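Structure, as C-alpha cells:
Yeah, one chain of the complex is gone here, protein chain that is, but the others are all in their spots.
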Amino acid sequence: MDLMSLTALELGRKIKAKEVSVLEAARAALDAVKSREETLHAFVTVDEEGALAQAEQIQKKIDAGELSGPLAGVPVAVKDVMCTEGLRTTCSSKMLENFVPVYTAEAVINLQKAGAVVIGKTNMDEFAMGSTTETSAFGATKNPYDAGRVPGGSSGGSAAAVAGREVPYALGSDTGDSIRQPSAYCGVTGLKPTYGTVSRYGLIAYASSLDQIGPMTRDVSDCAAVLEAIASYDPKDSTSVKREDYDFTSALTDDAAGTRIGIPRDYMGEGLDPEVKAAIYAAAKELERKGAVVEEFDLGLVKYAIPAYYVIACAEASSNLARFDGVKYGYRAEEFEGLHDMYKKTRSQGFGPEVKRRIMLGSFVLSSGYYDAYYVKALKVKALIKRAFDEAFKRYDCILGPVAPATAPELGKSLRDPLKMYLSDIYTISVNLAGLPGISLPCGMDKAGLPIGMQLIGDAFQEKKIIRTAYAYECSRGAFPAPKMI
Amino acid sequence: MANRIDDEMIEYVGILAKLSLSDEEKEKAKKDMEEMLDYIDTLNELDTEGVEPMSHTFPVYNVFREDVVTNGDEREKMQANAPKVKNGGFVVPRTVE
Partner (left out) sequence: MSKQYETVIGLEVHVELATKTKIFCGCSTAFGGAPNTHTCPVCTGMPGSLPVLNKQVLEYAVAVGLATNCTITQNCKFDRKNYFYPDNPTAYQISQLYFPVCRNGYVEVPSGDGTKKIRIHEIHMEEDAGKLVHDEWDDCTLVDFNRKGVPLIEIVSEPDMRNADEVIAYLEKLRMTIQYLGASDCKLQEGSMRADVNLSVREAGSTAFGTRTEMKNLNSFKAIARAIERERKRQIELLEEGRKVIQETRRWDDNKEYSYAMRSKEDAQDYRYFPEPDLVPIRISDEYIAAIRARQPELRDAKMARYISQYQLPEYDAEILTGTKKLADLFEATVKLGSAPKEVSNWLMGDTMKLLKEAEKEPEDISFSPENLSKLIGLIADGKINRPTAKAVFEKVFAQDIDPEKYVEEQGLGMVNDTDALKKTIREIVDANPQSVADYKAGKTKAMGFLVGQTMKAMKGKADPGMVNRILTEILNE
C-alpha cells in the first residue's frame, strides 16, 4: 500500500488505529520524496533527521493518549515562506539561502500541536512573487501531471508535493493566487481563508494586507480539517480575527440544496480557454442537479483588480523586503565600498529579477508625487471591488468560476512576458483585495490530461458555505485521478 | 497615456530601493515599468470621487498589548544569522565621517 496516496484523514485514521506507525508514515513520505524529487523538485529542504525525531515524539504522545486529533502523526510539507525554528527557511531566494529562523510561524505551531510531522520546506516563487515557481533561486518545480509544465505558483512546490504523492497535504500561502492557482494546475484542493483567519506571525511577508496561509490537500475533507487545525486567534498578529466558528469540518455535508450560486458573466467571457469554460459549466450543472440555484450575473470591475493588486502588493513588498539589507541576517555581498554600496550590492545580488521588478515598481508608486495617483487610487478601487462583492453576496452564498484562464503552461514560457503572466491571476486576485475566502478544487481534465480547477468564493468568514458546496460537488465528482507518474 | 520612465527616474528609484541595475537591466526595468504603469493607468477609467481609500478590509480596531515585559536576553538567537558581529553589536561599514 502506498501510504502517501492516502488522504491526510485516511492516514490519520490508520495511525490512530495503530495500523500504521507515525514513523512508518514519516518514512513513507521521505521515501516518496527521495524517489520523486528528481522529477518534481518540489522541496527546497528535506528534514529527514528532524522528521524522524518528530515522528518518535508524536508516536509517544499518541500512545500516551495526549494526541488524538485527526491529523496526529500525518506528515506535512510547509511552503518555504513560513519560519520554522532550526530549519532553514529560504523563500526560495539566494537572499535567505542560509537563514535559519529562531522561531516558528504560528500556523506551523498549530499544526505541530495537532501532531503534524514536518517533512520539509517546499519550493516557491522567490518571496512568493510569481505564478509558476520558476522564479525560485533554486530551480523550477515540475507539474506531476506533465513534467514539461509548471505547477503554478507561488506555492508550486506545495502543490506538486501533494499531487505527486510525496506528502498527503501541505501548507501554502496566497497573496494573489498562490494557493488556488497551483492547486488548479496540479489537481489538488487549496483554500485561501478569510484575511485574519490564520495568523501571519512567522509568515515572511510579501504583501501584508493580502497574505494568508491556507491548506493544500487531496480533497475537501482534508482541506476543512487542516484549516480547522491552523486557524486561530493570535494576539501576536494585530490583524488576526477572533472568530466564533473554527469547526470547519462540521460543514462537510453532501448538501447543495437551496445553495444560491452566482457565476460572474465577466469571468466566463473572452480569454477563458473553452475546455476550462466547459468544465466550469459542467460543475455548475452538477451542483444545480443537486439542488443548488445557479445563475449568471455581472460582478463588475473584474479587469481593474489586477492593476490595483500590483500597485498595492508591490508597494507593500518594496517596504517588507527592505529589511533584507545584509546587516542582521541573510546574504551580504562579499565586496563593497561603504554602507550604501553594501546595501545595493547585497540586494542586487541577493534578489532575483522578478523580485527586483516588483520592488522597483513598488518604490516608484509610493515615491513623492506619485503616491496619490497610484497608491491611494488603488486603495479606492479596492474599496469599490469590496463593494461589488458585498452586493453579490446579498444574492448568493457562493460565487463559482474558474481559477485560471487555462491549464498549466509549459515551463519557460511565462516569464518572458510578465504582464501576460500577471493577467492569468484575473479570477483570483480580487478575492485577496476583498479579503474573502476562496477554494480551488479540480473539476476535470483537458485533452492534454492536465487538471482544470474551479473556484468557489465566499463572503467574509463564510468558509463553511464554500466548503459545503465544494464537498457536495466533490461527492459527485469522486476521487480525482492521480498523475500518471504515480 | 503612455508613461515614460527616463534614466534619471530609474536611477532615483534605484536609490530608494537600494538596487543597482546594470545598463541592460535598467533598459529592461524602464520598459517593464512603462508597460506596467500604462496598464495601471486603466484604473483612471474608474470614477473614485468620494470613495474612502480602503487599507483594511474588515472593521478590526484597537488591538493592544499590555505594557508588561515578556522578553528576556535573547541576543544569541537574534545574532545567530548575522553576517558579522562584534562585541554584541551587528557590524556594518562605518556610518559617520
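Chains: A and B, in written order; residue numbering restarts at 1 for each.
Convention: a contact is a pair of C-beta atoms (placed from the backbone, for glycine too) under 8 Å apart; a residue touches a chain by one contact, two chains touch by 3 or more.
Note that the coordinates shown come from a computational prediction; the quantities given were computed from them, not determined experimentally.
**Q** Given that one chain is not shown, what are the shown chains it touches?
**A** Hidden chain, whole complex, touched shown chains: A, B.
**Q** Of the residues A:138, A:329 or A:422, which one touches the chain left out of the display?
**A** The single option touching the absent chain is A:329.
**Q** Have a look at A:21, A:349 or A:367 and name the one touching the chain we're not showing.
**A** Hidden-chain contact among the options goes to A:367.
**Q** From the listed residues A:248, A:267, A:375 or A:480, report the one that touches the chain absent from this view.
**A** A:375
**Q** Which parts of subunit A face the unshown chain closely enough to count as touching?
**A** Residues touching the hidden chain, for subunit A, are 82-83, 89, 91, 96, 99, 101-103, 105, 200-205, 207-209, 235-239, 315-316, 318-319, 322-325, 327-329, 339-340, 343, 363, 366-368, 371, 375.
**Q** Please output the residues of subunit B touching the missing chain, sorted low to high.
**A** Looking at subunit B, the ones touching the missing chain are residues 12, 15-16, 18, 55-56, 60-71, 73-75, 78-79, 86-96.
Rule of thumb we're sticking to: only the chains that are shown with their structure count from here on.
**Q** For the complex, give me every residue of subunit A touching subunit B.
**A** 98-100, 102, 195-196, 209, 235, 238-239, 241, 301, 303-304, 306-308, 310-311, 318, 322, 325-330, 332, 336, 338-345, 347-348, 351, 353, 356-357, 359-365, 367, 374, 376-384, 386, 418-419, 433-435, 460
**Q** Residue numbers of subunit B touching subunit A in their complex, please.
**A** So the residues of subunit B in touch with subunit A come to 9-10, 12-14, 16-21, 25, 29, 32-33, 35-36, 39-46, 48, 51-58, 60, 63, 65, 74, 77-84, 90, 92-95.
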